[in-house]
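Have a look at the structure below, then the notes.
The complex appears here without one of its protein chains, the remainder shown in place.
The letters A, B and C name the chains in turn, as written, and every chain counts its residues from 1.
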Amino acid sequence: MTATDAPPLVPAAEPGTADLRVAVLGVGLMGADHVARLHRRVSGARVAAVSDAATDRADQVAAEVPGCRVVPDPLAAVADPEIDAVVVASPGRFHEEQVLACIDRGIPVLCEKPLTLEAASSLAVVRAEDAYAARTGGRLVQVGFMRRFDPEYAQLRELIASGGIGEPLVVHCAHRNPAVPPGVTTESVVNDSVVHEVDVARFLLGEEIAAVTVLRPRSTRHAAEELSDPLLVLLETTGGRVVDVEVFVSTGLAYEVRTEVVGEDGSAMIGIPQGLVRQSAGPGGAVRGTTVPAGFRERFATAYDLELQRWVDAARRGTVDGPGAWDGYAAQAVCAAGVEALLCGRRTEVRMEQR
Amino acid sequence: MTATDAPPLVPAAEPGTADLRVAVLGVGLMGADHVARLHRRVSGARVAAVSDAATDRADQVAAEVPGCRVVPDPLAAVADPEIDAVVVASPGRFHEEQVLACIDRGIPVLCEKPLTLEAASSLAVVRAEDAYAARTGGRLVQVGFMRRFDPEYAQLRELIASGGIGEPLVVHCAHRNPAVPPGVTTESVVNDSVVHEVDVARFLLGEEIAAVTVLRPRSTRHAAEELSDPLLVLLETTGGRVVDVEVFVSTGLAYEVRTEVVGEDGSAMIGIPQGLVRQSAGPGGAVRGTTVPAGFRERFATAYDLELQRWVDAARRGTVDGPGAWDGYAAQAVCAAGVEALLCGRRTEVRMEQR
Amino acid sequence: MTATDAPPLVPAAEPGTADLRVAVLGVGLMGADHVARLHRRVSGARVAAVSDAATDRADQVAAEVPGCRVVPDPLAAVADPEIDAVVVASPGRFHEEQVLACIDRGIPVLCEKPLTLEAASSLAVVRAEDAYAARTGGRLVQVGFMRRFDPEYAQLRELIASGGIGEPLVVHCAHRNPAVPPGVTTESVVNDSVVHEVDVARFLLGEEIAAVTVLRPRSTRHAAEELSDPLLVLLETTGGRVVDVEVFVSTGLAYEVRTEVVGEDGSAMIGIPQGLVRQSAGPGGAVRGTTVPAGFRERFATAYDLELQRWVDAARRGTVDGPGAWDGYAAQAVCAAGVEALLCGRRTEVRMEQR
Partner (left out) sequence: MTATDAPPLVPAAEPGTADLRVAVLGVGLMGADHVARLHRRVSGARVAAVSDAATDRADQVAAEVPGCRVVPDPLAAVADPEIDAVVVASPGRFHEEQVLACIDRGIPVLCEKPLTLEAASSLAVVRAEDAYAARTGGRLVQVGFMRRFDPEYAQLRELIASGGIGEPLVVHCAHRNPAVPPGVTTESVVNDSVVHEVDVARFLLGEEIAAVTVLRPRSTRHAAEELSDPLLVLLETTGGRVVDVEVFVSTGLAYEVRTEVVGEDGSAMIGIPQGLVRQSAGPGGAVRGTTVPAGFRERFATAYDLELQRWVDAARRGTVDGPGAWDGYAAQAVCAAGVEALLCGRRTEVRMEQR
C-alpha cells in the first residue's frame, strides 16, 4: 500500500482549496516556532487552535494568527471537528495521552520528541497506531526527528543507500552545545541530546541499536556540579556496526553537530562549518574564522521547514511521510539502555519488542 | 515614510484570512518554478492565473494548481480585478510593457531580471514608479536579483555594514557554469551572467559602478565558436573600489559562485563548497571531494523561497521589500557599458541618470 | 641537568668540523630512507657503516654513499670505534640486543619503534639507560615516534600546553591506511599502528594510559580473511581523559591521520587534507578534491627530516632531544593491554612499573 492509496482522512481536503486546520498543543519555545512556521512559511495549512497550560502565552501566540482560537483543554482541541491535524509540542509527560487521543479520532499528529517518556508507553502508541493501520491502511503518527529533513543528513543517507561509500562500518558523531539550562542532568543529556544521534544512526544505517556503552571522561569545569560532561557514548547495531558519540553540552562555544560515516569504499562527513569564511585580526594573532550557527534552531531551520511542510502535505493525503511511532519507540528503548549504561558503567544491551 | 505607513493597496488583505491572488506571466523554467514555489512553499499567496504564449504549457502548469486559471493575454491578467499582484517571468522583451501595466493599475509586481532590455526603458520604469510613489507613497516594483536573499550574501553584507572587515576595498568574484545553451553569445553572458555580479557589487558596497573593463583571455576549447569564454570583467565603483569578475560559462564542471571581499581590517569569502564532504577512490588516486550544487536553482533554492515569501509579505502590506526598479536600471546601465567595453576592448565609463 | 651540561660523548665533535659517524643497522624500507636522509638532507652527520642480514641490499645502499662501509655483524658496527652513533632499523626482535649494546658502549642510538617486542624487555632497556644516566648524567636512547616532530602535532601540543583550548578532555583519532601487506594480523595492527596513537595521546596529554578497550565493528570486505578491520580502540588516561581511535588499514583510499582534541575552552584538529585543492570533472559529477598524501612517508617526510636532524644535533652534544626509552616502554605496555583487550573483548587495565 502506498501513500496515494490511503483513504482520504481529511474530508474534502483538495490541495489548494482548503487548508489543513491544525491545533498546536503546547506553545513554549518549540510550539511557538511551529505555529510561526505553519503560519508564515508552510503552504496548505493554517493554525486553527492553540492550547497551553500557560493561558497568557497561548493568548499571545494566538493573537499573532488571524482566525486562531485558544482552546484551554488540549484534549478538547483534539476532539474538535473543526481540527484536521495536531502538533504535539507539550511537555513530554502529556505526549502519550495526547497522541493516543489523535489516534482514537483518526487524525494525523506530529509529536515532538520524545514520543513518550518511557519505552513501554512508546510501544503502547506503536500498538495503537498499528491497530488503526490494520483497520484503515493509514498511518497517523510522525515523531519530530527533524534531522531526517536536513538536506545534509538526507544527502548523506542517500550517498550510503546508493553505495557511494560502500557498506558503512563506523560512524563518528559529535554533538556540542555551548551551554544547557540549569536543571539538566546527565540522564537528561542522554534522553534529550543523545536521542538525536540514536535516530540519526538508525536513519543512516537502517538498523536497530543492540547495545550501548557510556564513558564519562573528565568533566569540564564549565559543567554544572552534577553533570558528567562530556560523555562518550558507544552504540553497537544489530548488524555489528559501531557508532561513537561525543556529547558535550557545556562547550561555551557554538552549536556544532558533525557526523562522519566510514564505509568500505569511502567516507563522508557533514556538519563542517561552512558558509561565510572571515579572516580578521583577533587577540593573539590573525585567525581565519568561519561562522558557525548559534544554535539548533538556526542550524536546522530548513529542516524544521521541510519537516512541517512534508507533514502537512502527507496529512492532507491521509498519510505520514517522516519518522513514525516505531522510530519514537526505538529511540526511547535505546535511551533507556543508555541511562542504564551510564549508571552501571557497563555495556548494556537494548531490549526491544518485536515489531 | 516606512513600509507600514503605506496605504493598503490590496483591499481587505488581512494576513491569514485572504491570500494574495497572483498572476504569473510566462511559465517557462523560471516561471514554472515560481508557480510551484507560490503554490507549495510560500504562505499567504496563491497562484490565481498564469499566462504564456505557449498555451499548452500554461494549461499544464495551471492543471497542477487548483483554482488557477489560464489567461491567454498577459495584459488582461494584469487588468483582472481578481488579481492582486503579478510575477513577470516572460521573455525580457515583454517586461517593459507588462511592468508598466502593473504600475498603471497600482499593483505589486516581481519582475525577473533584466528589468527591461535597455537602460533607457529601465529608466522609464523607474520614472513611472517614482510618479506612482509621489502620489501614493508606495512602491510597486521588485526585480528578481535573488542573491540578495541568499543567507550567505545577506550575511556578507551585514558583516561589511557592521564594520567587521573595515572599509571594503577590493571584491573578487567567480561565476562559473558547467555549460550554456546554444545561442548564448559573449554579449549575452555580460547581460545575463555578469549582471548578477553587478547587482552583488552594488548590494555589498552600496555604491554605483562607474567604469567597466572587459578582458578576453584565451578561450576554452569547450566554448561555442563565437563565444569568448572565460571573460575577466573589472568594475570600478564611484567610491574607487575595484571588483574583478571571472565569468566562465563552459567549465564542464559544477555551478560555482564565489565572492570574496577584501577590506581594511579583514576579508570574507562566501560560496566555498560545503555541506557533505566525501572521500572515495577515483581514477588516478584518492580524492576528498565536497559536493557542489548542480546549478543555480539548487544553489539558490532558499534564496528564491525567501525572495518570493518576502515579496508576498510586502505586497500584502502594500510595499516592496527587495531590489527595486532603480536596481534594475542600474544593472542595465552597467551591462550596457560592459557590452561596449567588451566590443571596444577598453575601459568604458558607465552613464547613469541622476536618481 | 640540561642538555648543554651533558658530557661530550663524541670526542672532538665540534659542530661543522667533524660529522657524526653513524651506523645504520637494517636497511629495509625505513633503514634505507634513514640512510638517504642522513646522506642527503641532514647536516652534521654521515653514514659511515650499514649492516643488514641481506648483504646485497646492504651493498646496494652503501654504494650510494661515498665512504660508507658494509659491516656484516651489527654488533661489530656498534662496537666499532669509528662509529659515533647508531640508528636501529632492523626487525623488532633484534632491537633489545642492539640498543643494549649501544648503551653498553655509551653511544647515542635512535631506535625505530617498537623499542622492543615486549613491555618487559622495553623496561629492561629503560633500566639500563637509567643506570648509564645515573653514572654520567646523559641520555642515549631515542625511539622513532616521528609524529612528535611533525609541525602539526608539535603545534597542537603547544596549543594545549599554552591553555589555548583549556583542559583537554576527549581526543578523537583516525588512522587510515589504504592497504596493508599480507601477513598483517589484528594484533599487529594494534602493535604497529595503534602504537602511534598511543604515543600521540601520551605526547599531547602528558599522561599515561590506564586502560584500553577494543571494539570490533563489522569488517570491510577488503580486509584479509583473518583481519578485524576497522577497530575502535578506547584509551583512558590516568587523569580520566578518554581517547577514541578508529584504526582502519584497508580503506583502499589514501593515507589519512587525523587528531582532534576537545578541551574545556575550545577544540583543535590536525590532519585535515590541505595543500592543493583541485576541482575537476569525475565520473558521477563534478567533485572538488584536495590531494591527500599517498602514505606515511609522504605525510611525515618533514617529521622524519626533523627527527633525524634533531637526533644528530643532540647526539653531537651528547644528549637526547626526542622520545626516550620510557616512551618506548610505555607504548609497549599499552599495546600489550590493547592486544589483551582485543582478545578478551573487555576493558583492560594497563600494567606499568613505576618509573
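In the analysis below, a contact is a pair of C-beta atoms (placed from the backbone, for glycine too) under 8 Å apart; a residue touches a chain by one contact, two chains touch by 3 or more.
The structure presented is a predicted model; accordingly, all values stated were derived computationally and were not measured.
When the omitted chain is restored, the residue from C:70, C:123 or C:268 that touches it is C:268. Set against the missing chain, the residues C:66, C:81 or C:182 yield one that touches it, C:66. Although one chain is not displayed, subunit C still touches it through residues 14-17, 39-44, 46, 65-67, 151-152, 155-156, 159, 164-165, 265-270, 272, 274-281, 291, 302, 309. By the touch definition given at the top, subunit B reaches the unshown chain through residues 166-167, 169-170, 172, 174, 215, 217-222, 230, 232, 234, 236, 239-242, 244, 246, 248, 251-253, 262, 264-267.
Simple rule for what comes next: only the chains that are shown with their structure count from here on.
The chain with its Cα centroid farthest from the Cα centroid of subunit C is B.
Relative to the centroid of every protein C-alpha atom shown, the closest chain centre, again from C-alpha atoms, is found for A. Between the CA-based centres of subunit A and subunit C the separation comes to 45 Å, rounded to the whole angstrom. Inter-chain spacing, taken between the CA centroids of subunit A and subunit B, is 36 Å. Subunit B has residues 278-281, 291 in contact with two or more other chains.
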